[in-house]
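I have a structure I would like to understand better, so I am pasting it below and will then ask my questions one at a time.
Every protein chain but one is kept in place in this view of the complex.
Here is chain A:
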Amino acid sequence: MSLATEIDAGTETFRIARRFARLRAEGRAGLVTFLTAGDPDHATSLALLKGLPAAGADLIELGMPFTDPMADGPAIQASSLRALTAGARMTRTLDLVRDFRRDDPDTPVILMGYYNPVFSYGVDRFLADAREAGVDGLIVVDLPPEADDELCLPALKAGVSFVRLSTPTTDERRLPAVLAHTSGFVYHVSITGITGAGSASEESVSAAVARLKRHTDLPVAVGFGITTPDQAAAIARVADAAVVGSAIVRRLEQTLDADGRATAATVPAVLDFVRTLAEGVRTARG
């Protein structure tokens, strides 16, 4: 038993494992949706977050805004900057999760972002506050396994999952190190590149998932480049979950007024889009 599973089993923060167990029982893949916390403003962001589970999001990935999101494409970078301009801060991001958690005790929330805002907040304080707010896992893209002692291992000790990314460049030699302290699920990045660019074929994703499954029992979620319900369905046929980020954020962006502010269309448009994605995922193996 790895350190990660031991710790997971010993805590009540079990939402990710429970959710994937339920998805397995239902015989379908999950939909992981991404939004940036505080985009385009705190109130709209909270309304979106609260609406996601009913619209069909099985897990929620919530971006921690950062000025320099180097692994993200223009759509997510713009959403980060909108949020920061509207006053997003780490404490406000955690407030969003806390408010969401009051109504929804089950849907896993995974914070995604870059290390500096976490490091600046203070790792121990961050983990305690995130755990208390109801955060289930972390994805921090600029912390490779070589830096596990920074945040990954403290997170596991604090009962917060650390979801690691595997990529097409992660070779056989490297894969065990990447998976060693991964918990919750594995996030397979299907292309080499930034979020929102290009998409991989169902065939190559299928091969990548099969390879990962030879090395781990954890569920495998696949993301990067999924923009339509059909693409989400294609991924859902071969992976445990499909992650959609940029496409949702772009849909949000289309509803904003000329000054980048939310309009009456923002919340319904985003949730409608999530509904179509969820339908794709749910009918994929039909």
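Just so we're on the same page, a contact is a pair of C-beta atoms (placed from the backbone, for glycine too) under 8 Å apart; a residue touches a chain by one contact, two chains touch by 3 or more; residues count from 1.
The working rule: contacts and distances are computed from a predicted model.
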Options "Tryptophan synthase beta chain", "Protein-export membrane protein SecF", "Stage II sporulation protein M" or "Cytochrome aa3 quinol oxidase subunit III": UniProt name of the undisplayed chain: "Tryptophan synthase beta chain"
Touching residue (missing chain; options A:R15, A:R82 or A:R164): A:R164
Residue in contact with the excluded chain [from A:V178, A:A232 or A:A247]: A:V178
Touch list for chain A against the chain that is not drawn: 65-71, 73-74, 77, 81, 84, 89-90, 114-121, 141-144, 146-147, 164-171, 174, 178, 189, 192-194, 197
